[in-house]
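For this view, one protein chain was removed and the others were kept in their places.
Letters are used for the chains, namely A and B, taken in the order the chains are written, and counting of residues starts over at 1 for each.
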Amino acid sequence: MNIKWFKYSSPQTFYPLAGKMIPWFAWLAVVLAIAGLYVSFAIAPTDFQQGEAYRIIFVHVPAAWMSMFIYIVMAVWAAIGLGLNARLSAMMAQALAPTGAIFTLLALVTGSLWGKPMWGAWWVWDARLTSELILLFLYLGFMALQSSIDDPRRADRAGALLALVGVVNVPIIYFSVKWWNTLHQGSTINMGVAPKMAMTMLLGMLLMALAFWMYSIAAALMRVRCIMLERERSADWVKELSAGGKS
Amino acid sequence: MQWASWSAFFNMGGYAFYVWFSFGLTALCVVWEVLALRKRSQQALRLSKLLAQD
Partner (left out) sequence: MALKARHKRFVLIGIGLALIGLAAMLILNAFQSNMVFFYTPTQVAKGEVPKNTGFRIGGLVEAGSLKRGDDGLTINFVVTDTSKTVPVIYKGVLPDLFKEGKGVVAQGKIGADGLFVASEVLAKHDENYMPPEAAAALKSAQEQSKTLVMPTK
(Lines give C-alpha, C1' and ligand atoms only; values in the text may rest on other atoms or scores of the structure.)
Protein backbone atom coordinates (compact mmCIF):
# COMPACT_ATOMS: atom_id res chain seq x y z
CA MET A 1 0.00 0.00 0.00
CA ASN A 2 2.71 2.42 1.05
CA ILE A 3 4.92 1.58 -1.89
CA LYS A 4 2.17 2.26 -4.40
CA TRP A 5 1.24 5.54 -2.80
CA PHE A 6 4.78 6.82 -2.92
CA LYS A 7 5.20 5.56 -6.44
CA TYR A 8 2.36 7.72 -7.67
CA SER A 9 3.52 10.68 -5.64
CA SER A 10 6.44 11.23 -7.98
CA PRO A 11 5.79 13.48 -10.99
CA GLN A 12 7.17 11.08 -13.59
CA THR A 13 4.64 8.37 -12.73
CA PHE A 14 1.80 10.76 -12.03
CA TYR A 15 2.19 12.69 -15.29
CA PRO A 16 1.01 9.87 -17.61
CA LEU A 17 -1.55 8.66 -15.05
CA ALA A 18 -3.11 12.14 -14.91
CA GLY A 19 -3.13 12.20 -18.70
CA LYS A 20 -5.16 8.99 -18.76
CA MET A 21 -7.60 10.28 -16.11
CA ILE A 22 -8.38 13.65 -17.72
CA PRO A 23 -10.69 12.40 -20.54
CA TRP A 24 -12.72 10.30 -18.09
CA PHE A 25 -13.42 13.21 -15.78
CA ALA A 26 -14.00 15.56 -18.71
CA TRP A 27 -16.59 13.27 -20.30
CA LEU A 28 -18.27 12.66 -16.95
CA ALA A 29 -18.49 16.44 -16.53
CA VAL A 30 -20.05 16.85 -19.98
CA VAL A 31 -22.63 14.09 -19.47
CA LEU A 32 -23.55 15.33 -15.98
CA ALA A 33 -23.79 18.93 -17.18
CA ILE A 34 -26.15 17.95 -20.03
CA ALA A 35 -28.33 15.96 -17.63
CA GLY A 36 -28.16 18.76 -15.07
CA LEU A 37 -29.12 21.47 -17.56
CA TYR A 38 -31.99 19.33 -18.86
CA VAL A 39 -33.38 18.83 -15.34
CA SER A 40 -32.74 22.50 -14.44
CA PHE A 41 -34.62 23.93 -17.40
CA ALA A 42 -37.02 21.25 -18.66
CA ILE A 43 -38.09 19.32 -15.56
CA ALA A 44 -37.67 21.56 -12.50
CA PRO A 45 -40.88 23.54 -11.93
CA THR A 46 -41.28 27.29 -11.56
CA ASP A 47 -40.70 28.53 -8.00
CA PHE A 48 -43.74 29.73 -6.05
CA GLN A 49 -42.23 33.08 -5.07
CA GLN A 50 -39.27 33.76 -7.32
CA GLY A 51 -40.72 32.57 -10.62
CA GLU A 52 -38.08 31.65 -13.20
CA ALA A 53 -35.35 33.83 -11.65
CA TYR A 54 -34.65 31.11 -9.11
CA ARG A 55 -33.09 28.99 -11.89
CA ILE A 56 -29.87 30.92 -11.30
CA ILE A 57 -29.55 28.60 -8.28
CA PHE A 58 -28.50 25.78 -10.62
CA VAL A 59 -25.18 27.52 -11.31
CA HIS A 60 -24.91 29.73 -8.26
CA VAL A 61 -25.05 27.09 -5.52
CA PRO A 62 -22.80 24.50 -7.26
CA ALA A 63 -20.26 27.27 -8.00
CA ALA A 64 -20.36 28.44 -4.38
CA TRP A 65 -19.99 24.86 -3.10
CA MET A 66 -17.02 24.25 -5.37
CA SER A 67 -15.40 27.55 -4.36
CA MET A 68 -15.34 26.40 -0.73
CA PHE A 69 -14.62 22.72 -1.40
CA ILE A 70 -11.70 23.43 -3.75
CA TYR A 71 -10.20 25.74 -1.14
CA ILE A 72 -10.30 22.99 1.49
CA VAL A 73 -8.77 20.44 -0.91
CA MET A 74 -6.12 22.99 -1.88
CA ALA A 75 -5.29 23.65 1.78
CA VAL A 76 -5.04 19.90 2.47
CA TRP A 77 -2.63 19.41 -0.45
CA ALA A 78 -0.66 22.43 0.71
CA ALA A 79 -0.46 21.02 4.26
CA ILE A 80 0.71 17.64 2.96
CA GLY A 81 3.26 19.40 0.79
CA LEU A 82 4.46 21.44 3.75
CA GLY A 83 4.55 18.48 6.15
CA LEU A 84 6.11 15.88 3.87
CA ASN A 85 8.10 18.30 1.76
CA ALA A 86 6.43 16.62 -1.21
CA ARG A 87 6.64 18.63 -4.39
CA LEU A 88 3.73 16.92 -6.15
CA SER A 89 1.34 17.86 -3.31
CA ALA A 90 2.41 21.48 -3.56
CA MET A 91 1.89 21.34 -7.32
CA MET A 92 -1.64 19.98 -6.80
CA ALA A 93 -2.43 22.91 -4.49
CA GLN A 94 -1.07 25.29 -7.08
CA ALA A 95 -3.10 23.62 -9.83
CA LEU A 96 -6.37 23.92 -7.92
CA ALA A 97 -6.16 27.63 -7.09
CA PRO A 98 -7.15 29.17 -10.47
CA THR A 99 -10.14 26.83 -10.87
CA GLY A 100 -11.23 27.65 -7.32
CA ALA A 101 -10.86 31.36 -8.02
CA ILE A 102 -13.01 31.04 -11.16
CA PHE A 103 -15.79 29.30 -9.23
CA THR A 104 -15.59 31.94 -6.49
CA LEU A 105 -15.93 34.68 -9.09
CA LEU A 106 -18.85 32.83 -10.69
CA ALA A 107 -20.56 32.42 -7.31
CA LEU A 108 -20.19 36.16 -6.66
CA VAL A 109 -21.33 37.30 -10.12
CA THR A 110 -24.25 34.88 -10.44
CA GLY A 111 -25.24 35.80 -6.90
CA SER A 112 -25.21 39.45 -7.89
CA LEU A 113 -27.34 38.66 -10.96
CA TRP A 114 -29.76 36.85 -8.67
CA GLY A 115 -29.73 39.50 -5.95
CA LYS A 116 -30.64 42.42 -8.21
CA PRO A 117 -34.06 41.14 -9.35
CA MET A 118 -34.96 39.34 -6.09
CA TRP A 119 -33.51 41.41 -3.23
CA GLY A 120 -33.34 44.69 -5.13
CA ALA A 121 -29.56 45.13 -4.84
CA TRP A 122 -26.55 43.90 -6.80
CA TRP A 123 -24.41 43.81 -3.70
CA VAL A 124 -24.75 44.25 0.06
CA TRP A 125 -22.03 44.01 2.70
CA ASP A 126 -23.59 41.21 4.72
CA ALA A 127 -21.50 38.46 6.33
CA ARG A 128 -22.13 35.85 3.61
CA LEU A 129 -21.26 38.05 0.66
CA THR A 130 -18.29 39.67 2.37
CA SER A 131 -16.73 36.38 3.47
CA GLU A 132 -17.14 34.94 -0.05
CA LEU A 133 -15.38 38.02 -1.44
CA ILE A 134 -12.56 37.42 1.05
CA LEU A 135 -12.32 33.87 -0.34
CA LEU A 136 -11.69 35.33 -3.81
CA PHE A 137 -8.93 37.53 -2.38
CA LEU A 138 -7.40 34.50 -0.65
CA TYR A 139 -7.26 32.59 -3.94
CA LEU A 140 -5.79 35.59 -5.77
CA GLY A 141 -3.34 36.21 -2.93
CA PHE A 142 -2.22 32.57 -3.02
CA MET A 143 -1.66 32.73 -6.79
CA ALA A 144 0.15 36.07 -6.59
CA LEU A 145 2.37 34.90 -3.74
CA GLN A 146 3.30 31.68 -5.55
CA SER A 147 4.22 33.48 -8.74
CA SER A 148 6.12 36.27 -6.99
CA ILE A 149 8.72 33.94 -5.44
CA ASP A 150 11.22 32.55 -7.92
CA ASP A 151 12.46 29.58 -5.90
CA PRO A 152 9.61 27.04 -6.31
CA ARG A 153 10.25 25.31 -2.96
CA ARG A 154 10.08 28.61 -1.08
CA ALA A 155 7.05 29.64 -3.11
CA ASP A 156 5.34 26.36 -2.11
CA ARG A 157 6.02 26.95 1.58
CA ALA A 158 4.82 30.56 1.52
CA GLY A 159 1.72 29.61 -0.47
CA ALA A 160 0.97 26.72 1.89
CA LEU A 161 1.06 29.03 4.90
CA LEU A 162 -1.35 31.47 3.26
CA ALA A 163 -3.65 28.62 2.18
CA LEU A 164 -3.71 27.24 5.73
CA VAL A 165 -4.33 30.60 7.37
CA GLY A 166 -7.16 31.27 4.94
CA VAL A 167 -8.91 27.98 5.59
CA VAL A 168 -10.62 29.49 8.67
CA ASN A 169 -12.65 31.59 6.25
CA VAL A 170 -14.44 28.53 4.81
CA PRO A 171 -16.49 27.67 7.94
CA ILE A 172 -17.14 31.39 8.35
CA ILE A 173 -18.69 31.52 4.87
CA TYR A 174 -20.67 28.36 5.45
CA PHE A 175 -22.08 29.27 8.85
CA SER A 176 -22.35 33.04 8.29
CA VAL A 177 -26.06 32.77 7.55
CA LYS A 178 -26.55 30.94 10.87
CA TRP A 179 -24.28 32.96 13.13
CA TRP A 180 -25.34 36.44 12.06
CA ASN A 181 -28.38 37.96 10.49
CA THR A 182 -27.74 38.47 6.80
CA LEU A 183 -29.70 39.45 3.73
CA HIS A 184 -28.63 36.15 2.19
CA GLN A 185 -31.08 33.35 2.97
CA GLY A 186 -30.14 30.31 5.03
CA SER A 187 -28.98 26.96 3.67
CA THR A 188 -31.51 24.94 1.70
CA ILE A 189 -29.53 21.73 2.17
CA ASN A 190 -28.68 20.88 5.78
CA MET A 191 -27.27 17.77 7.40
CA GLY A 192 -29.95 15.60 8.94
CA VAL A 193 -32.87 17.71 7.76
CA ALA A 194 -35.03 17.24 4.69
CA PRO A 195 -33.97 19.68 1.94
CA LYS A 196 -36.24 22.70 1.72
CA MET A 197 -36.74 22.31 -1.99
CA ALA A 198 -38.77 20.24 -4.44
CA MET A 199 -37.10 16.94 -5.42
CA THR A 200 -36.63 17.78 -9.10
CA MET A 201 -35.04 21.13 -8.20
CA LEU A 202 -32.71 19.35 -5.81
CA LEU A 203 -31.83 16.80 -8.50
CA GLY A 204 -30.92 19.55 -10.96
CA MET A 205 -28.73 21.26 -8.40
CA LEU A 206 -26.93 18.05 -7.41
CA LEU A 207 -26.31 17.05 -11.04
CA MET A 208 -24.84 20.46 -11.77
CA ALA A 209 -22.71 20.29 -8.62
CA LEU A 210 -21.37 16.86 -9.67
CA ALA A 211 -20.65 18.19 -13.17
CA PHE A 212 -18.70 21.11 -11.67
CA TRP A 213 -16.85 18.70 -9.41
CA MET A 214 -15.77 16.42 -12.27
CA TYR A 215 -14.84 19.46 -14.34
CA SER A 216 -12.70 20.80 -11.50
CA ILE A 217 -10.79 17.51 -11.27
CA ALA A 218 -10.19 17.48 -15.03
CA ALA A 219 -9.08 21.12 -15.06
CA ALA A 220 -6.78 20.66 -12.04
CA LEU A 221 -5.19 17.56 -13.60
CA MET A 222 -4.62 19.42 -16.86
CA ARG A 223 -3.03 22.27 -14.97
CA VAL A 224 -0.87 20.07 -12.74
CA ARG A 225 0.57 18.43 -15.88
CA CYS A 226 1.54 21.87 -17.19
CA ILE A 227 3.10 22.79 -13.86
CA MET A 228 5.09 19.54 -13.77
CA LEU A 229 6.52 20.17 -17.23
CA GLU A 230 7.29 23.79 -16.49
CA ARG A 231 8.94 23.15 -13.16
CA GLU A 232 10.86 20.00 -13.97
CA ARG A 233 12.06 20.95 -17.42
CA SER A 234 15.64 19.94 -16.67
CA ALA A 235 14.65 16.63 -15.01
CA ASP A 236 15.48 13.42 -16.83
CA TRP A 237 11.89 12.19 -17.01
CA VAL A 238 10.77 15.30 -18.91
CA LYS A 239 13.70 14.95 -21.30
CA GLU A 240 12.88 11.29 -21.93
CA LEU A 241 9.23 12.07 -22.38
CA SER A 242 9.97 14.86 -24.83
CA ALA A 243 12.55 12.87 -26.76
CA GLY A 244 10.14 9.94 -27.04
CA GLY A 245 7.68 12.24 -28.75
CA LYS A 246 4.73 11.08 -26.65
CA SER A 247 2.57 13.54 -24.81
CA MET B 1 -42.05 20.23 -20.04
CA GLN B 2 -42.34 23.57 -18.29
CA TRP B 3 -42.60 25.79 -21.32
CA ALA B 4 -45.52 26.67 -23.61
CA SER B 5 -43.18 27.82 -26.38
CA TRP B 6 -39.56 28.49 -27.18
CA SER B 7 -40.08 32.21 -26.75
CA ALA B 8 -41.48 31.61 -23.26
CA PHE B 9 -38.37 29.55 -22.54
CA PHE B 10 -36.01 32.28 -23.73
CA ASN B 11 -38.00 34.95 -21.89
CA MET B 12 -37.57 33.15 -18.51
CA GLY B 13 -40.63 34.83 -17.02
CA GLY B 14 -39.13 38.26 -17.63
CA TYR B 15 -35.80 37.41 -15.99
CA ALA B 16 -34.06 36.47 -19.24
CA PHE B 17 -31.15 38.89 -18.75
CA TYR B 18 -30.29 37.63 -15.26
CA VAL B 19 -30.75 33.92 -15.94
CA TRP B 20 -29.00 33.78 -19.32
CA PHE B 21 -26.19 36.07 -18.22
CA SER B 22 -25.51 33.70 -15.29
CA PHE B 23 -25.44 30.56 -17.41
CA GLY B 24 -23.64 32.26 -20.31
CA LEU B 25 -20.88 33.60 -18.09
CA THR B 26 -20.40 30.20 -16.47
CA ALA B 27 -20.09 28.54 -19.90
CA LEU B 28 -17.69 31.25 -21.04
CA CYS B 29 -15.45 30.78 -18.00
CA VAL B 30 -15.31 27.02 -18.51
CA VAL B 31 -14.51 27.32 -22.24
CA TRP B 32 -11.88 29.99 -21.56
CA GLU B 33 -10.19 27.90 -18.86
CA VAL B 34 -10.06 24.79 -21.03
CA LEU B 35 -8.62 26.70 -24.01
CA ALA B 36 -6.07 28.46 -21.80
CA LEU B 37 -4.98 25.14 -20.30
CA ARG B 38 -4.64 23.55 -23.76
CA LYS B 39 -2.48 26.42 -24.93
CA ARG B 40 -0.36 26.28 -21.80
CA SER B 41 0.29 22.54 -22.07
CA GLN B 42 1.15 22.80 -25.78
CA GLN B 43 3.62 25.55 -24.98
CA ALA B 44 5.13 23.58 -22.11
CA LEU B 45 5.49 20.48 -24.29
CA ARG B 46 7.05 22.44 -27.14
CA LEU B 47 9.55 24.08 -24.84
CA SER B 48 10.59 20.83 -23.16
CA LYS B 49 11.00 19.21 -26.59
CA LEU B 50 13.30 22.04 -27.61
CA LEU B 51 15.30 21.58 -24.42
CA ALA B 52 15.49 17.81 -24.94
CA GLN B 53 17.04 18.29 -28.38
CA ASP B 54 19.95 20.29 -27.01
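Note that contacts are C-beta pairs under 8 Å (C-beta built on N, C-alpha and C of every residue); 3 or more make two chains touch, one makes a residue touch a chain.
Because the structure is a prediction, the values reported are computed rather than measured.
Trainee: Which of these, A:201, A:222 or A:238, touches the one chain of the complex that we don't see?
Mentor: A:201
Trainee: I'm checking contacts with the chain that's been left out. Which of A:21, A:167, A:206 or A:235 qualifies?
Mentor: A:167
Trainee: On subunit A, where is the contact patch with the chain that was removed from view?
Mentor: 45-50, 53-54, 57, 79, 82-85, 117-121, 124-127, 164-165, 167-168, 172, 179-183, 185-188, 196-198, 201
Note that in this section only the chains that are shown with their structure count from here on.
Trainee: Could you tell me the distance, in whole angstrom, between the mean C-alpha positions of subunit A and subunit B?
Mentor: 16
Trainee: List the residues on subunit A that touch subunit B in their complex, please.
Mentor: Where subunit A meets subunit B, its residues are 41-46, 51-53, 55-56, 59-60, 63, 98-99, 102, 105-106, 109-110, 113-114, 116-117, 215, 219, 222-223, 225-226, 229-230, 233-234, 238-243, 247.
Trainee: Inside the complex, what are the residues of subunit B that reach subunit A?
Mentor: By the definition above, subunit B touches subunit A via 1-3, 9, 12-15, 18-19, 21-23, 25-26, 29-30, 33-34, 37-38, 40-41, 44-45, 47-49, 51-53.
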